[in-house]
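A single protein chain has been removed from this complex, and every other one stays in its place.
Entry: subunit A
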Amino acid sequence: MEQARAGEYDEFVAARWSGLCHLARLLTGGDRHRAEDLLQESLVRLWFVWPKIADEAPEAYVRKVLARAAARSARRRWWGERPVEELPEVAAAGDMSAIVAERSRLEAALALLTPRQRAAVVLRYYQDLPDRQVAEVLGCPVGTARSHAARGVARLRELLADVIEPVG
């Protein structure tokens, strides 16, 4: 029984590891170590509820735990985020590491948002969740979630103006 449970759990984690890692990185603003810690904490919690939700939506559970833990841990502890005037690591034109630099730009810009704004933006634009589900995941009213997402996008619009060129 326990072996079967562990086998199913391992299978799920191995299949979804990459996507969950990426989600955790976005939720933490690019902090790889913190993202791993958060993902580990979420997956450990998943283990204890696995018999209940294995047949339902384990990924949604992990997503909810991740998003809430990211917002909560950021509130609880200072992670060294410091607002700066200029974003670091600006990619040079024709640089081979342009993609990596672009990712770093995005993560650095996300790190400048508040945890709630960041979570709302990530859930809305990376997970493609509607406002109602974003609110459900974050545990707040729909209007609040929409407001977080809108403010986060507005802030990103300022920060990434040179990366994402406006149309026309």
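Just so we're on the same page, a residue touches a chain if its C-beta (ideal position, glycine included) is under 8 Å from a C-beta of that chain, and two chains touch if they have at least 3 such contacts; residues count from 1.
Convention: contacts and distances are computed from a predicted model.
Going by its UniProt record, the hidden chain of the complex is named "Cellulase" among "Cellulase", "Multicomponent Na+:H+ antiporter subunit D", "Acetate CoA/acetoacetate CoA-transferase alpha subunit" or "Dynamin". Panel shows subunit A; residues 10, 13-14, 17-19, 21-22, 25-26, 40-41, 43-45, 47-48, 99, 102-103, 106, 121-122, 125-126, 128, 153, 156-157, 160, 163-164, 166-167 of it touch the chain omitted from the view.
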